[in-house]
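Quick one: this structure, given as structure tokens, is what I'll be asking you about.
Of the protein chains in this complex, all but one are displayed in their positions.
For reference, chains read A, B and C in written order, and residue numbers begin at 1 within each chain.
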């Protein structure tokens, strides 16, 4: 039985706590810490049977009975707490992104070199049933050599402008999942990026220096080409699709819906809109990623998303931003730590 | 070059005349006859380049240069004209049904015994790309032995009540195509029929002794079971589907649409309605059936829909009507000529 | 917090125990009883945190701290235990069917008249996301008045012949869900049934007096017509579909699949097969039905599937069997308790 401490009791921390309690039989949530622990969260944690409900995550790190931590705190603290946790000899599951600051990611990498703990990054979409099916088809050679990868990712609604201001920009906040997806589906690295971005959803977003609509093209190390399209707001909902085209064919996935119901009337033949947003769409993937993290600890095997997998999408996001700013293709090798 | 005379210049006669002129290279329309030949039709026929435009079909039958006739006159005349045409040594393509009167069909059968002409019945849906694909999959053994056949056939709107009165009833007028489809898809005969029918679309239809909604189940000679559902009015349009389920799988076809366009908005994900009605949906099949009739003449081979194929659906329709009237399953062998 | 005792620790008893523990926050499994309680099941129950692990269900009935029972024992014991439980003043959730013996169902009905406990029957498919969507579309009037209902239900493989022998026959064992579905989707009762049944999957099934392939048609109280098709073995897997056609249109649902992946190659455009069988396909519905049972207790409201809903499909199944045996349409009113 793996004892887990969860650092951060916000939305994603709660998702993980419930996943572990209900679905990961080999692990239990031994403690949860949040500096802003309120009554509602406390009651929720008690009902879930979490023994220690804390405000200071350091109590988790100093607790010898705890084997692993999930870092679900705010993004700017991920790297520092990761380093502390590694030094405290805890296995670490860190939410994405590790950091928006490459120096900090490098510091985590350096710390890991002196340790034997597992370190996994929370790119949950890799564990979604649809994207796994694409990856498997590609890995099993069903479509031959990869030629073109296409990822569509559109949110159901733009975030509040206050969030946009501190988000690090759309590429680091939203597209980062799609950059990871390109690597995951192809098992190849990105070599070069060219990005077009603009603000068509909400002009306030451009006023604070960000974009809400983008198309990004990439050259991959294996010679394939990749393209992503993003929007902060699709009126019909959360649009999450991918295609991989290769020498022997194509594999594609489309959206999940609340049901398969199709209503045919005088006005047309109408199916349901996609599942609303990431909590509905990707809930099972949150459970699976943590379950695999626990398995990697128990069996002392490789984690499915390692620190390099955590680093690379940040590099691609920074290259995409540089491409947008400088209006030219940018090599990943231009992005220095 | 096969010279064809068309008897009857109504809607379906015109369809065939245009098909032959534009698409059947080995044949030409040498004459067309209609007792109610009007100026508009005459002009249409002249523009099409038909040399002889007549009111009396007997002039076609006595014309030695004419090899074959298409009988597109009113249903009650099909059998009599067929017999005359056979006796005049013309190959005959007769629109469905040959007759609603079994004695008359028997008379055609008897006449054919003394002749070498080709005789084809106009069950055009056999030549539709979708239903052909089902038939081929079944015939090629892709789904193994047939267990269950399902045919859905719904019209976009109920016919005028005046038409209903003289139609011979829904089973003979509309379901007859579906009875033929069951035989075509399975290459098996129907042994027994049970029918439920009612009037849910338009109460006037029941007042004139007919139905507008029906489900019919059947036992086939090969041991399989079949089911048909019919409605005179589907608000979303002409619904023409079939499934065949067997020991190794299933093959199914759905409706054709004007385009593959799907519009996703806040109200749902909406595709197009089916093609409006039989002229839109089955136009290519009208061309194909006549083309194959011409091929059978040229190559002196079997026609693809022979007189027995024309007879059987009439027998099934009569058994279905008897089942409805007597509220019990009816064997086809109970229907006597 | 509702304390629940589970009677029967077989497959479905375990499913309910896990559902309640993980997903029904207002209830807990206070006890589980099974006369064949083995070590593996005992360990499973302990790990789930069930306080009382028993062999005699009567200990559950006599336990005053227990509010409700789930009867998951073998079918032939459902009715008797139901009666005992009602008399012990426990709310009852009884797996389907209540009994294959109408007298026993009547005895449960009679017992309920003298009690205020809730009694719910386990027709779980009513709580499946797809079928709920159909029901809601119909109930909201989106397709107008119901004209035709179609239910397709095919298992991925035939049960062992030993099971078939004691199953009560396909109509009571398998089609019973589809009979319930027809009532659920239309909110109407069945008036008359006509059935064709045969053995095409496995000849041994006919040797033991049962069928494996059937098509059943029905007349409903609201004037609509219904049709069901069943097979014990679909090579492509568990086929669970429904359509309701009405005066304003149609609503249809198709199968759920493991993913939306479609692979296009030189051999075709191939999607995934349906989810394997009922545990995969309907797992969420098992949770939902029990959750609603608990809600009905807490809020003292009507249960969503009452004893009449439990009785009716048994009556229809018996009418269908009589139709098959006597080769004629059978009124439900002919089936006497």
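In this text, a residue touches a chain if its C-beta (ideal position, glycine included) is under 8 Å from a C-beta of that chain, and two chains touch if they have at least 3 such contacts.
Note that this is a predicted model, so its numbers are computed, not measured.
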{"item": "Options A:89, A:247 or A:333, residue touching the unrepresented chain", "value": "A:247"}
{"item": "Touching the absent chain when the full complex is considered, from B:30, B:53 or B:134", "value": "B:134"}
{"item": "Residue in contact with the excluded chain [from A:132, A:229, A:256 or A:272]", "value": "A:229"}
{"item": "Absent chain, residues of chain A that touch it", "value": "144-145, 147-148, 150, 154, 194, 196, 198, 200-201, 213-215, 217, 219, 223-227, 229, 231, 234-236, 239, 245, 247-250, 327-329"}
{"item": "Residue numbers in chain C that touch the chain omitted from display", "value": "234-236, 257, 264-273"}
{"item": "Chain B, residues in touch with the chain not shown (by the definition above)", "value": "22-23, 25, 47, 129-130, 132-134, 137, 142-143, 248-256, 258-266, 272"}
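We adopt the following convention: only the chains that are shown with their structure count from here on.
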{"item": "Middle chain, criterion being Cα centroid separation", "value": "C"}
{"item": "Residue-number overlap at the chain B/chain C interface, same or different (half cut)", "value": "same"}
{"item": "Whole-Å separation of chain centres (CA-atom averages), chain A against chain C", "value": "39"}
{"item": "Distance between chain centroids, defined by C-alpha means - chain A, chain B (Å)", "value": "58"}
{"item": "Cα-centroid distance, chain B relative to chain C, in whole angstrom", "value": "42"}
{"item": "Set of chain A residues in contact with two or more other chains", "value": "264-266, 272"}
